[in-house]
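What follows is a set of notes on a single structure, which appears directly below.
Only a single protein chain was left out; the remaining protein chains are all shown in position.
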């Protein structure tokens, strides 16, 4: 094991897969000469050349369509959309073409496509550059949507995504790239499945379900709660579609209490969808209403004082847990 | 009162508002010469001329941006996007500009814009032409999203939408245009608010929450249930954002049982968001898990036998209700 | 083929007769589809190709069997021209399991990996960037196949048109973009929608070879397509063809076409019919006898009838089909369990 950043883990996954399979290439805005807006593809242009590391014009529709077409033509493109905020310009091609072709053409075409894009706020980038749209895409049958939170999962899931025969939206977070974590030594081959969540911390008093950057905030909250005797079980969804429902239910049936901590907006978002699912399958096990931790229901403000207030933080998670975990339960 | 179609109700609203306010104009693909794909704007070109009834090229980004700009410039555009399926091409402008300008520019600009578009399946139009994306847009702070189901509400809410100072997405349904209903005589001025649901049928055994075309399916189901002694209260949401939570809670606290019937996909959709909200505010009142009625979680197939199987129907609603309403409750 | 029996545009009499037969087949097939639509056997949207046959047949005759094509929702013609069995097309229209998309696609969504027919896209212009990508895959793999992408005059107004041509041009992709300018996008007359009166300046705006072609003359279409195809195959990159044509019917089965005059339609139907025009040419040049043409037409009618009968007698998909083909690996929204309604 080594300790490397989320960014390096992603680059290793891309590089190792490109060495393994000639059909894999990457394309996107500023991924070659610039090395990628978040430096994920740094050095790959120098190593693989312009055929397999392709800078594109600013044309989200064209590059997304081109990636879909290349996949239909037998290649395995990894498309980087600079941020998920700009994916709205490509949403038609992702939803009306990539997600539907296999079905509407009777199972004939396959689209082994990976679309990498970071989302999220926290860097004062303002309303248009701080969003999470995973629930939009997870609503669509025909797509897979994954959001790894650790370097280990990032590398393992990106490899699985590249090998997957379906279109996979691989959603990163702008504030995760510098996060460090343990990853097997180079050459030690491993993958992480695209349909399994993971218990990142065990506990019996409450289940906190989270994903992406909020996993780290949640783990800190769990530490703080532990000091007060509250043992929180932390589940990292990792994949939003498909969703690992049984892993969640196992935990919920043990703790009977749930907090969902996510960065996106609350209404008609991922957390509400998840809560509805839990109630549907574990209604009788729920001892308290599920608590939601989200960003404020407003466009993200620029000013740091307002942005800080808008984003969910550790104490939001702690308070949400305390709201449903009675003292008695802990000390009784 | 007269009995007119949903289509005519919409046209009357547009026409009366255009007569009232010079700043109001309509634009869209084939709304003038063609009279509108669903004939909603039929005759308006002849009456108001090309300045106020504007045919546009096939360019969803340009016409949506133009409508936003016209609103910023002091006009009150009603944009028709031929169907909500094509709104994905305009989603960036709707979400990143229309929904955010008022906030991110410190409250200075206002965008009094109405975007009319039908969604939905049931006419064998296949995977790309049978979708409901209301939950996508209702997830976004800064937008209003309404979906009237009756001619009365359609006329009254369209008038309110046109007079509203915010961007309003007015979502119709391709199979509602020919639906008839009572509407006050022409000249009798009325409006329906954009933030109020309505109890369309009273009952005490279960609350069925629905909207758009599914309201009519649900009312039929309620009739069938009544024959078996089950009195269902049917709530027509009418507005998805803002959502009339207290109306819903009042009913839920009375019936303690909820079925949500919608045409869209289940996961991370409107119904799940609504269910999560209900549990959040009425956890202790819920005697049974909320039941969901949706389309199958697949792209819409063309073949009529498959499409029929994919869409939610009367018996789906009836069965969902029976699953949570015990005989005892009814006959006891 | 021996030089000796070259006749028109380097095509043998056999090839010319075959082209005539295919045009007749498209015509008869569409007439039959219209009939079945009115009988309620076909649902949803159906966009007929009648009047535009010379474009599909002329252009696709210029392709190799292993080249690929992409089209819009108005694709029956392209599908059959590329070699799709009329039976499979009609069965798809009927929503039967024997259809080329198992009945899941319908009129707008037809596909065949073997024939290189890559859909049928219902989103105007969406096929354009995808076509660029398919062409990229050929260039990337060093293949000498090329892509032909068909789209309408309305698609020209979409941003995808611009983004795709620019990308195809800078990457020198082996793709031929063929605009079937049938003068209308639904009810919108092209001269009202375009800020230019021809696509030539648009081709120049992407440094692409551009040509305007009479779409009612199948030979002219064939020759222009041939040039563009060779250009692409020889690695010189994409080109843009504006093929002027006219749809004899409404936009779709439900369109009464009030936005244009009956005179205008008559004018085109009578004086510019691509099949009549081609037949006259073949006869004038003694390249075919009336008997041969009649026989082609009779065969076409027969095949169209047969296709309808086949479709009629084919079974609908089993309800299980509703849940197949969503994902290649049959994964679903919920891992571990498959939720069906």
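Each chain carries a letter (A, B and C) given by its place in the written order, and its residues are counted from 1.
Rule of thumb we're sticking to: a contact is a pair of C-beta atoms (placed from the backbone, for glycine too) under 8 Å apart; a residue touches a chain by one contact, two chains touch by 3 or more.
Just so it is clear, the model here is predicted, and its values are computed rather than measured.
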Quick one: which of B:6, B:38, B:101 or B:136 touches the chain that's been left out?
B:101
Touch criterion as defined above, residue of A:52, A:129, A:144 or A:205 at the omitted chain
A:129
Cross-chain touch to the chain not pictured, restricted to A:3, A:178, A:303 or A:327, is A:303
Residue ranges of subunit B at the interface with the undisplayed chain
25, 51, 56-57, 59, 61-75, 77, 92-93, 96-97, 101-110, 141-142, 144, 164-166, 194-196, 239, 241-246, 277
By the contact definition given up top, give the residues of subunit C that touch the hidden chain.
157-163, 165-166, 169-170, 192-196, 201-202, 204-208
Had the left-out chain been drawn, it would touch subunit A at residues 29-30, 33-35, 37, 55, 57-62, 85-86, 89, 123-129, 266-267, 294, 296-299, 301-306, 309-310, 312, 316
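Convention: only the chains that are shown with their structure count from here on.
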Top of the farthest list for subunit A, CA-centroid basis, is C
Taking each chain's centre as the mean of its CA atoms, how far is subunit A from subunit C in angstrom?
40
Among the residues of subunit B, which ones contact at least 2 other chains?
85-86, 89, 126-128, 267, 297-299, 301-302
If you look at subunit C, which of its residues touch at least two other chains?
101, 103-105, 109, 121-123, 159, 326, 332-333
